[in-house]
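Provided herewith is a single structure, encoded as structure tokens, for subsequent inquiry.
What you see is the complex with one protein chain gone and the rest in place.
Now for chain A:
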Amino acid sequence: MNGPTLDRRHADDSSEPPLDLQTWRSSALDFEREIAKAVVGQERAIRLLTIAVFARGHVLLEGDVGVGKTTLLRAVARALGGAYERIEGTIDLMPSDMIYYTFLNEEGKPRVEPGPALRHGRELSVFFFNEINRARPQVHSLLLRLMAERSITAFNKEHVFPHLLVFADRNRIEREETFELPAAARDRFLMEVAISTPTDENSRRELLFATRFHDVDTLIASLADGVVDNRRLNRLASVIQNTIVVSPALERYALDLWTAIREPASAGVQIANVDVTRLIAGGASPRGMSYLIRAARVSAWLSGRDMVVPEDIRDIFHPCMAHRIFLTPVYELRRDDIVRSLIADVFAKVPAP
């Protein structure tokens, strides 16, 4: 039915030598440690990004200005290795700007060269979209296909990027000259990770006074390049998904959570000053829930378990699901608080197992 259970535990039907999940786990932890060298005080964000990388999901980072969103993504791209491309979202960026650019060469002849999305061909492993909400909806829709199908059509040819991960960030301070991401585009991100300023004294002190954080380029260059082999991640991801067990009790639990999110009143959820019967307009898509289980399997694997437990789901539920829950317009302005309380109360009320 859905997901592997015990009987499919050893269903590794590929001709390649089987991957050793234990070895891979330790290199995943290495990967985390390498990123942590460049980004301090963001252990949770790093863990979530690691989960996304091994679940082969795209990530949207959101946070204040100057908290290290870009640095974090560059560090991840560096540790992941492979070809890396970035583009800055601007209001006049058009989809074609991502695919090709035109110029006059030294002989005065017009030339058309592949743009950032095509330049590296199949090897592109990280496509980093900075300030995504500054780009127009046309660009968002191109991205939609790039994210969902990992392919684009250009120059009468279909280009496929099997190893591609899209990382995007946006700051949540300004709203001027920005375009809200359409729900369909947001739904294609595995996670929306909120980045905040580190709160513990040591991290803050280090960020302010350690000289290695002053120059980001040097900092990123000091990281080991390609801690994991990004070309094998797709296969690893499918092995993880086929190995980590989701028991019937957990399936039941995930389904209950899903119902509770879509119909909070039926689960007895209560939120102060909110009429929960009218709270939810839609969302919590089936794709979102399947992403959630995918991420939960990776989370369990990273914690060294061969089974998914409710804690895994609870741990990643907010980053995976919060942006997929759509509230009725009257509650939309208080979205952050309400979604947080909704998720907290759903986990407090839905019994597991």
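In this text, a residue touches a chain if its C-beta (ideal position, glycine included) is under 8 Å from a C-beta of that chain, and two chains touch if they have at least 3 such contacts; residues count from 1.
As a convention for this text, contacts and distances are computed from a predicted model.
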According to its UniProt record, the missing chain among "sn-glycerol-3-phosphate transport system permease protein UgpE", "MxaA protein", "Sulfane dehydrogenase subunit SoxC" or "TctA family transporter" is "MxaA protein"
If I consider the whole complex, including the chain that's not displayed, which of A:L250, A:I325 or A:V339 touches that chain? A:L250
Taking the full complex into account, find the residue in A:I261, A:V308, A:A322 or A:I343 that is in contact with the omitted chain. A:V308
I need the residue numbers on chain A that touch the omitted chain, in ascending order. 5-6, 245, 247, 249-250, 306-311, 314, 347-353
